[in-house]
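With one protein chain removed, the remaining protein chains of the complex are shown where they sit.
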Amino acid sequence: MKFLNEAWYVAAWSEELGSGTLLARTLLDQPIVLFRDSSGSPAALIDRCPHRFAPLSRGRLQGDSIECGYHGLCFDRAGACTRNPYASTVPPRARVRSFPVLERDGIVWIWMGEASTADAGLAPSLPTLVDPAWHAIRGYLRTPANYVLAIDNLMDLTHPEYLHDRSLGSPALKTAHYEVKVESERVIHSNRWFDSGPIPPLMERNFPTNGQPVEHWVNMRWEAGSSLWLEVGATLAGRPRKEGWKTFAAHLLTPETATSSHYFYAAVFDREEARAHVNDDEIRAILAHIFAGEDSPMLEAVQGRMGGADLWALKPVSLPGDEGAVQVRRALAELIARESQPGTPERSA
Amino acid sequence: MKFLNEAWYVAAWSEELGSGTLLARTLLDQPIVLFRDSSGSPAALIDRCPHRFAPLSRGRLQGDSIECGYHGLCFDRAGACTRNPYASTVPPRARVRSFPVLERDGIVWIWMGEASTADAGLAPSLPTLVDPAWHAIRGYLRTPANYVLAIDNLMDLTHPEYLHDRSLGSPALKTAHYEVKVESERVIHSNRWFDSGPIPPLMERNFPTNGQPVEHWVNMRWEAGSSLWLEVGATLAGRPRKEGWKTFAAHLLTPETATSSHYFYAAVFDREEARAHVNDDEIRAILAHIFAGEDSPMLEAVQGRMGGADLWALKPVSLPGDEGAVQVRRALAELIARESQPGTPERSA
Partner (left out) sequence: MKFLNEAWYVAAWSEELGSGTLLARTLLDQPIVLFRDSSGSPAALIDRCPHRFAPLSRGRLQGDSIECGYHGLCFDRAGACTRNPYASTVPPRARVRSFPVLERDGIVWIWMGEASTADAGLAPSLPTLVDPAWHAIRGYLRTPANYVLAIDNLMDLTHPEYLHDRSLGSPALKTAHYEVKVESERVIHSNRWFDSGPIPPLMERNFPTNGQPVEHWVNMRWEAGSSLWLEVGATLAGRPRKEGWKTFAAHLLTPETATSSHYFYAAVFDREEARAHVNDDEIRAILAHIFAGEDSPMLEAVQGRMGGADLWALKPVSLPGDEGAVQVRRALAELIARESQPGTPERSA
C-alpha cells in the first residue's frame, strides 16, 4: 500500500535505543536498523548490506559504524562505507540509504521520505511526555492491523461505550456534543463532551464526585503521519474546566506493513495525582487489557472481514461519530496523492 | 472455488447453538453468525457489520437482535437494523444479509443461495437421528481438505480395506458386488455387498457369528449439497437381511473454504443394542481414530499432492470403485453450472 512517506513517525522510545544497541524494525514496509553513534545521537539506515544483503542489525557496532556480520563492510550514520576489510579502498557503490532522525520528548522520530524533503518543523511536539509536572507511563504493542484502522478507532470517540463498556464507557457520552475541527491539512481534532452526566466508572477514583454530575470531555488530536494525542477531563457540572481533573494519552502509530502497526502509547497523569493515587503497574495492566485485549483483537478481526479491500470500496454505512476518522482518511489520501507527484515535495509553512 | 449455493448444508448440530450463543462459522467461504431469537428459533446472518465491518459474533445478543460489539448497531434475524444508538432513525443501507435456516432432526440447516430460491423440500430428511428406537452418537471435526475429496472418500467403499485395515476392512469386500444408482440429480447411491464371507472384525461384537459366513452390505447415499448417509449391515449368509443386524452413520459435510470442511458425523445404533453393548465413549474414541487419525490426514495429504489442481486436470487413473464418487462429481458440476445461469433458479419438483 502507499504510505505517507514525508512525515515523522515514531521509530522507538528513546529508552529502547540503548548505547551499543542495533534495533531492527520494519517501518512502512522497509527494514530499518536504528542505533546511536558514539556521541549518543540516534541514526537510521536501511537494514540491508549492499554486498550480499545481510541485515546490518545482525552485525555489531564498531565506533560510529555498523560492521556487517557476514563479511565485515562498515557503514556510518550517513550510510557511507567506512571500511572494506579486503582492500584499502571501498567499492564505489557501497552505501546504504540513511534516514533523517530527530530525538525529542523521549521519542526517536524518523522521516521516511527523501532526506532532502525532511522538515523538522513537521515533527509532532509532545513536551508533556517529559514535563516534570506530569508523569508518563509508556508502553509498546505490535498490532496486527493496518494503522488507518487504528486511527479510525481512535478518532471515533463512540466505540468505548461498546468495546470498553466495563472500563471507559459512559452512557451519557454517546449522544453528547461532537465536533470535528480541521486545524490544517496535517492536524485534525475530534472532540466529544457532555455538559452534565455521571462520570465514567474508571475515573471516579481520579476525580471523586460523590454522585454529582460532571462535565466530561474527550478530545483527540491527530497529526500527520499518525500521532494522536488525547485529553480526557471532567469538572463538576457548571464549573470551569480548569477546576476539574484531566489526563492525557499518546497514541503514536507507525505503519509496519499494510496489515500491521507499531503502537507506542503513554498514559500521562498529573505528577501530584500520580504520587497520591496512581500505581504504574495497575495502569499498565489496565492499558494492556484495553489495547491488547479489546482494541487490537477487534482491529484484527475487522481487517480480516474487510478481506484486503479499501474501506470505501466496501461502501460502509456511515454514522455521525465517523466524521473525525473520515476527515483523517481524506487528509491522508490528499497528502499521499500530492507526494506522488514528483517535484512538489511537501513542506511546512 | 464455485460451490453449490442452492442447497441445504448443516450449519450446526442443534445442541451447539445454545440460547444466548453467537456461533461464528465460515460456510462456503462466507463468514456466518448463528444464533437463536427469543423464541428459540435459529437464525443466520453474514458475520460482518455494514458500518465498520466488525464481526457481529463479537457482539452480544440483546433480545431478538445482535448488538455489534464495536459501535452498537443492532440487527435482527432478517438482517434489518433495529437500533442506532446515535440517532432515532437507522441508516437506510444498514442491513446485513440473512440466510434461510430450518431445524430438523437435531440439525440446523442453512440455505446458502438467494433466499428467494430456498426450498424446504430439498432439505435432507434424517429422522433416524432423533428416532427413539435408535441411539445416535454425534460429533464434529474440522477437516483440512476440500469437501469433494471427503465425498470421494465416502462414496468409495473400497478404501477401508487399506486405510482402515485394522478396523473396518473385510478381505471379501473389495471384490464384492458393487452398484451405483442415480436416484435423481440430487441423490446417488453407492452400494457394495458380498453374499458370503467373514464379518469385519469391528462388527463381530455387534453381530456374533461364531465364525459363520455372513452376507454383508455397505450402502452409501449422497444427497446434494453434501449429506451422506451410510447403512452397514450383516445377516447370516442366505438369511433375509431383516433377520440380521444393521447400523447407520451420518457423514454431513459443509464446505468451509476451498481447502477445508466442516464434518458433522453420527454413529447410529439400535436402541436396545446400544443399551446392551454400546459404550458411547468407546465409539467416540473409535470414530476419532478413524476420522481424525486415518481419513483426515490422508485427505489433507491428497490435497497437498494435487497442488490446487482440479482432479480431472490431473488425468487420474480410474478404478471400478470410483464410480459412485465420479457420479457425484458429475452431479455437483451440473448443479453448479446450472446455478450460474441467472434466471433459472434450482427448485425441487
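The letters A and B name the chains in turn, as written, and every chain counts its residues from 1.
In this text, a contact is a pair of C-beta atoms (placed from the backbone, for glycine too) under 8 Å apart; a residue touches a chain by one contact, two chains touch by 3 or more.
None of the values given here were measured: they were computed from a predicted structure.
Student: For the chain left out of this view, which of B:30, B:158 or B:190 touches it?
Tutor: For the chain that is not drawn, the touching residue is B:158.
Student: Taking the entire complex into account, which one of B:61, B:306 or B:333 touches the absent chain?
Tutor: Per the contact definition at the top, the residue touching the missing chain is B:306.
Student: Out of B:20, B:211 or B:320, which residue would touch the omitted chain in the full complex?
Tutor: Final answer for the missing-chain contact: B:320.
Student: What residues on subunit A make contact with the chain left out of this view?
Tutor: Residues 31, 47-48, 50-55, 58-59, 67-73, 84-87, 91, 93-94 of subunit A touch the chain that is not shown.
Student: Since one chain isn't shown, list which residues of subunit B touch it in the complete complex.
Tutor: 152, 156, 158-159, 161-163, 174-175, 298, 301-302, 304-306, 314-322
In the analysis below, only the chains that are shown with their structure count from here on.
Student: Taking each chain's centre as its mean C-alpha position, how far apart are subunit A and subunit B in Å?
Tutor: Roughly 48 Å, centre to centre.
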